[in-house]
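Missing here is one protein chain; the remaining ones are kept as they sit in the complex.
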Amino acid sequence: MQIARIVGSVVSTQKDEGLLDRKLLVCQVHDHQGAPKDQYVVAVDAVGAGLGDLVLTAAGSSARQTTITKDKPCDAVVMAIIDSWDVDGTNVYEKWSE
Amino acid sequence: MQIARIVGSVVSTQKDEGLLDRKLLVCQVHDHQGAPKDQYVVAVDAVGAGLGDLVLTAAGSSARQTTITKDKPCDAVVMAIIDSWDVDGTNVYEKWSE
Amino acid sequence: MQIARIVGSVVSTQKDEGLLDRKLLVCQVHDHQGAPKDQYVVAVDAVGAGLGDLVLTAAGSSARQTTITKDKPCDAVVMAIIDSWDVDGTNVYEKWSE
Amino acid sequence: MQIARIVGSVVSTQKDEGLLDRKLLVCQVHDHQGAPKDQYVVAVDAVGAGLGDLVLTAAGSSARQTTITKDKPCDAVVMAIIDSWDVDGTNVYEKWSE
Partner (left out) sequence: MQIARIVGSVVSTQKDEGLLDRKLLVCQVHDHQGAPKDQYVVAVDAVGAGLGDLVLTAAGSSARQTTITKDKPCDAVVMAIIDSWDVDGTNVYEKWSE
């Protein structure tokens, strides 16, 4: 999985019928130290994530292993909202202290 | 999914029989700010997209989760035409204002 | 799919039994303007492609969706020979004018 | 598979129900000479790995081929703890000599 921040959303009325009513989130990938990268993915939301949340995204066929994305032409899913993470014993991010 | 603009098409008469009569679109990948990247993918059209449209493409096995691409040797599909998207509260693209 | 030119082939007698008698083609990836990239893939031929042909390659599990590659340890397949393609209304490549 | 060192972990209470109670590890990818790369992956632990361990990670659908990750929206798994490895006849890493 990749760490990403939800920075926006995509509106599409003409899309595969399997994805009607699905939120399409613009997710900016972050490195493991919490710095934003020049890389993004548009992902379907499976956990009720909102703008600004740091999340985990899963890619490929794994993105279809949720009730919402099963058998859909979707190659990226937000499958977790991050509360916190640490690297080398140091807290990198704490949701509630933002 | 990736954001891409349809910039052309590929003609092929000698191809896997599962893909006969399928439109093969040349899609230039764009970043999440709407700038074109030096990266492209040739994708099968599943939503009736046309030249110049900004679309979403799905890759890998997820590209086969449409009626048109099911069980076909196709690793990229256009599965949505973008109406608009926004990043950090700012509208990046609006189809009808182009 | 990626655009590639077939530039060579690989000979292997000691390989997975599912791939005996399969042609293994060295394919140099091209960008969407037709310029060769410093990137290649070795792919199984599913359409009778020959040296010098510009083709489309499919990767990953999609590479196994042909009669020839089904259930084989093969992650890239040549699934179309390109006749022509255009970008931004300009013809980039025409097979018969080469 | 990639060689990686476990450098941290991610805490998430709001995640896909299939991944409740699963440890999410921050894994920094290493090159084959043992040097850390500026690349990471968040992976589910399937072998009881701990902070500082050098491990192998598997990606994509292969990450779901463990009892713990089966049918889960998980695209990376720690599936081995490395005891040692060698390159060109030289020992690069020995767990018990660290």
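Descriptive notes on the structure:
Read from first to last, the chains carry the letters A, B, C and D; within each, the first residue is number 1.
By definition in this document, a contact is a pair of C-beta atoms (placed from the backbone, for glycine too) under 8 Å apart; a residue touches a chain by one contact, two chains touch by 3 or more.
In this text the structure is predicted, and so the values were computed from the model without any measurement.
In the complete complex, the residue from D:V7, D:V42 or D:I82 that touches the missing chain is D:I82.
Within the complete assembly, residues 1-3, 31-32, 46-48, 56, 58-66, 69, 77, 79-88, 92 of subunit D touch the chain that is not shown. Residue positions on subunit C in contact with the hidden chain: 7-16, 18-19, 24, 26, 28, 38, 40-43, 51, 60-61, 63-64, 71-76, in rising order.
The rule is short, and it goes like this: only the chains that are shown with their structure count from here on.
For the pair subunit B and subunit D, the distance between mean C-alpha positions equals 33 Å. Touching two or more other chains at once are residues 61 of subunit D.
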